[in-house]
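Only one protein chain is missing from this complex, and each of the others stays in its spot.
Which chain is which? They are A and B, in the order written, and residues in each are numbered from 1.
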Amino acid sequence: MIEFLNSNAELIIRSVVLFLFFLTILVLLMAFFSRWKLRRRERRRTRVTEILGERIIRYASGDIPIEDVQKHLQKQQDYTVMLEIVNQLDQVLGGPEKERLQELMEVESTRVYFENRFRSGEPVFQAKACLWLAKRKSIQRDKISELMEMSSAGDPILAYAASYALIRHGSREEKRAALRNVLLNHRISNMAVNDLLHQLTLLGEEYHRFEMETLTQFVADAEIPPGRTALLIHVLNEMEYFHSFEFLKEYYHNEGGKHDSPEVVEAIIYAMARFGYEEILPDLQELYVNSKHSEVREAAAWAMGFFMKEESIPFLKWLVNDPNYNVCYKAARALAGYPDIDMSRIRHPNISDGDWNNLTGEIRMTEMKGGI
Amino acid sequence: MAMNKKHILVVEDEQMTARLVVYRLKALGHNVVHKDNGVEGLDYILKERPEVLVLDVMLPGMSGFEILENLRDSEEIDRSSMKVLMLTTKSRTEDISRGFDLGAVEYIPKPFKMDEFLLRLNRVMNS
Partner (left out) sequence: MENFFPVLVVINVIFFLYFVVVNGSYILLILLSYFQTKRSREKVDIYELSGLFGTNLYRSVSILAPAYNEEANIIESTRALLNLQFPDYEVIVINDGSTDSTLEKLIDSFELAEMDRHVPKSIDCKPIRRVYGSRKHPNLVVVDKENGRKADALNAGINVSRKELFCAVDSDSLLEADVLKKMLISFMEDDETIAVGGVVRVANGCTFRHGVVEKVETPKSFITRIQAVEYLRSFLFGRAGWDYFDCLLIISGAFGIFDREAVIRVGGYLHDTVGEDMELVVRMHRFYRENEIPYRIRFMPEPVCWTEVPDDWTTLSRQRNRWQRGLADTLMRHRVMLFRPRYGRLGFLAMPFFLFVELLSPIIELFGYIIFTVSLLLGAINFTFFMLYFIACVFLGVIMSVIAVLLEEMTMRRYDRMKDVLVLVIHAFLENFGYRQLHAWWRFKGLIDYMKGRKEWGDMARSGTLGNKA
């Protein structure tokens, strides 16, 4: 080995140097070439974005015909630019403007471009094509079954985008099936699911009866994991779907209130309190204040403060001693809500006097600002 | 028409929405200025005193509510001369009432219809 290295040292180095030399030249040439190309493309993109933006706005306002937008769609990237612009507008618009934007999605060349992507087999491209489908006014039935298959795909991005399209275009049953696929796919994050649920609630059919029923059905669905169930309950609460109250009440008594998952119990306590169901008070005072999960005790403290009943006071005072800061804070806040309680006289063995003053002071401040 | 020409400030951070609104308002002959963040929006209001404000709630720098709070607390601004219209996704009841408490005259939830927006804006301007 040493022998070999010694006798061939110069050869080794010479060949490496030669190789590196060519590599350097190659890299440099490539660098300048692609740089030049990129710059051209980039400049074009900026120009196209500007022109298309302006055209699409005028077209959406009904001032110019669709052809005036179309003639600016020349290259592949123009379609992506257009989709981006339409996406932004589509989110906030309704009425005839929105319909015009949808017509833009129907133009022949746009269709060909996205149909190809839809069949590409590459999840990210397919997902983008799904978003395009979602923006259209209506889609063919045969697409639906393909979308349905995609919504159960393992790839979270594709599943998300396919369900997104189905929520816009599927029948009620299909919407439900797609959402259920998503809820069961553990690779999709809660925030992404929330996004889809938000899309669903935007539909606003029949005073949200359909959305509400869908969500409650999922809550009752035993196969859906508890983390998602909690999310669904939070959404029902957050969207103020008061019609779901009867269902949630049942669910609370049969299952939710005793659920193994603290997330579910927490969610249902908040929902029941927000919907004004005072009958949970005994449970709050006997069961939940002693829960071994701090998030449940926290929810209990908040809920007791929400109802502000005289008989909750001793329990709240007790929760002020909780080792968990959040529980203690919520309990203190709840107590501060009572008109005739002197916060400075509450016992707080786990908190120093200085910290307690800060805590009560903060509560006073937030109350003045009208926070939650 | 000339009589109805107003000085309007649109504070909205979504570029395309802002461009669309500005385009329509300009087409109607108004003098429209657009700012995409709350701080610059407030600065403009204090300096230039637009007659009508179209405000988004969620804004970088300072929210639409904070702008209104600042205007309420400011002594040099005569609020009655300035009409405020909120245009926003935040449509929960408590938010809407907060907007009205702070002096907004109209509240348009997104997604919105352009015609309706213009109609309500007209009503605000003529009230």
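Following the convention adopted for this analysis, contacts are C-beta pairs under 8 Å (C-beta built on N, C-alpha and C of every residue); 3 or more make two chains touch, one makes a residue touch a chain.
Here the structure is a predicted model, which means the values were calculated and not measured.
**Q** Looking at A:137, A:209 or A:364, which residue reaches the missing chain?
**A** A:364
**Q** Determine which one of A:59, A:114, A:302 or A:329 touches the chain that has been left out.
**A** That would be A:329, which touches the missing chain.
**Q** Hey, which of A:74, A:171 or A:190 is the one touching the hidden chain?
**A** From the options A:74, A:171 or A:190, the contact with the absent chain belongs to A:190.
**Q** Which residue, A:49, A:91 or A:321, contacts the hidden chain when the whole complex is considered?
**A** Of all options in A:49, A:91 or A:321, contact with the hidden chain holds for A:91.
**Q** With the missing chain put back, which residues of chain B would touch it? List them for me.
**A** The list for chain B reads 13, 37, 39-40, 58, 60-62, 66, 70, 89-91.
**Q** For the chain that got dropped from the picture, name the residues of chain A it touches.
**A** Touching the chain left out of view, chain A contributes residues 2, 5-6, 9-10, 12-14, 16-17, 20-21, 23-24, 27-28, 30-31, 34-36, 38-39, 42, 84, 87, 91, 124, 127-128, 131, 156-157, 160-161, 164, 187, 189-192, 194-195, 197-199, 231, 234-235, 238-239, 325, 329, 351, 355-362, 364-365, 369.
Everything below uses one rule, namely that only the chains that are shown with their structure count from here on.
**Q** Could you work out how far the Cα centre of chain A sits from that of chain B, in whole Å?
**A** Each chain reduced to its C-alpha mean, chain A and chain B end up 28 Å apart.
**Q** Spell out the part of chain B that touches chain A in their complex, as residue ranges.
**A** 14-17, 19-20, 23-24, 27, 89, 92-93, 98, 110-116
**Q** Can you list the residues on chain A that touch chain B in the complex?
**A** For this pair, the touching residues of chain A are 53-54, 57-58, 60-61, 63, 85, 88-89, 91-98, 202, 240, 370.
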